[in-house]
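Note that one protein chain is taken out, while the other chains of the complex remain in position.
Presenting chain A:
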Amino acid sequence: MTLKKTYGLVLGLITLAMIGNLIYRLFSGSPIGYQEVILTGAVTVGFFYFWTWGSRKNKDGILPNEELGKTIEQKSMAFSYYPLVGLLWIGLIVDKTLTDTTNITLLIILGIALIVPSLLSFIIAQTYAVRLNVIGKAAEEVVYRVNRIKKKTRIRILSIAVFLTTLFITGPVFRDSGNLFYDLLVFLFGEPSETGVDLFPILFSAVIILLVLFAGHRFHQSISDED
């Protein structure tokens, strides 16, 4: 078995264990905090990312930044939109049926989700107009400025976002230590919620951080190879 397959298998087992843990907690009535949900989501994304994309160096799969990779991403994003909107509808209906209340936040999100595609279509259509109007010019300016931001800067911004997300996810592990790491988290995000990540020890968090670093390295590798 190759190193990649072994790594992928371990990652798959971790993902399954975490999803199983979430389902168990859900049905046993144990509290589920947002850290667990985000952490499970992050690991699942990592699992699928690992098995979907290859690297140019290893020549082991489709690259995310080549045109077939971009087509796959565009298709998957377009397909995933409708189930997500459907889930929002279901969430609202379930909420109304079970508690006889309307979740305003969910309702606003659903409203935005319904409007955004047609709004974006309108704006993008303006950029293809024979004579550009104000909206078309503004949209083109935005695209031009985004493209001008160098790839390395984008990677740096992404790295900072990943680092902060990792801190946010793993923060509750250090809750009782009161060290600098914890103080930094409180400074950045405020006090963590009451439902901590009690089933995830420090070692597990270390694995997650390593996974995030590995995914970041592969992403950086695939971007760098393009230059």
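Structure notes:
FYI, a contact is a pair of C-beta atoms (placed from the backbone, for glycine too) under 8 Å apart; a residue touches a chain by one contact, two chains touch by 3 or more; residues count from 1.
Throughout what follows, contacts and distances are computed from a predicted model.
Looking at the choices "Hemerythrin HHE cation binding domain-containing protein", "ABC-2 family transporter protein", "Phosphate transport system permease protein PstA" or "Putative transcriptional regulator", the name in the UniProt record of the chain not drawn here is "Putative transcriptional regulator". Listed residues A:G8, A:G33, A:G54 or A:G91: the one in touch with the omitted chain is A:G54.
For the chain left out of this panel, the touching residue among A:L9, A:I38 or A:I62 is A:I62.
Among A:T6, A:T71 or A:T102, only A:T71 touches the chain that is left out of the view. Remark: the residues of chain A touching the chain excluded from display are 54, 56, 59, 61-63, 66-69, 71, 226.
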